[in-house]
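A single protein chain has been omitted from the complex, and every remaining protein chain is retained in its original position.
Showing chain A:
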Amino acid sequence: MTELVSWAITTFARLLTAVQPEWAGIDPGMRRKRIYFANHVSHGDFVLIWSVLPKRDRRRTRPVAGADYWRRGGLREFIGTDVFNSLLIERNRDRAGDDPIAQMAAALDAGDSLIIFPEGTRNLTDAELLEFRSGIYRLARARPEVDLIPVWIENLNRVLPKGAIIPVPLMCKVIFGAPLRISEGEGKDAFLTRARNALLALNPK
């Protein structure tokens, strides 16, 4: 059942966007544990990344998503947790049972890759990319040996802009950049700026 639903969702995404990967900085054939960090423009972002990853890697590539949105039960929870195997974290830290960084580190230690959106929320503004929150820095500090891959999602904001219900068919691209890692003694601001610029550099516009 989950296989079927995941097939249906990725097929729908392909019909709509003819999504094409561009492996600008990594070789998709190499099976490695990675942290993909992407610009966040719509709820369909991780679906597009998922659709272009090699099939055998998908089950082991977990999108990190907000528990408040995806744990509301019903179809949404089924898709979020069962189909996409996402790692749900508490964004509202008052109620947080678990430390999100520890959760992510544990998933990496278990051999999974992660998809994260360092802007922390969907970018519904006209800005190209929001400022990064510190999560990606703390994750990189916690697991400095894992490659961080910038992933630029092109055009999806036109497919499904803010407030729209019906997606329109437009061609999308997912561009994978070269891996980066945090260096010894690199400060938070320096690292966040470097990671953000690496992602911005992939924007073809």
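The rule is short, and it goes like this: contacts are C-beta pairs under 8 Å (C-beta built on N, C-alpha and C of every residue); 3 or more make two chains touch, one makes a residue touch a chain; residues count from 1.
Operating definition for what follows: contacts and distances are computed from a predicted model.
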Chain not displayed: protein name in its UniProt record ("Tryptophan synthase alpha chain", "ABC transporter ATP-binding protein", "Phosphatidate cytidylyltransferase" or "Protein kinase domain-containing protein"): "Phosphatidate cytidylyltransferase"
Listed residues A:T2, A:S134 or A:N155, member touching the removed chain: A:N155
Selected from A:L75, A:M171 or A:A190 as touching the chain missing from the view: A:M171
Hidden partner chain, residues of chain A it touches: 18, 20, 155, 157-158, 161-162, 164, 166, 168-171
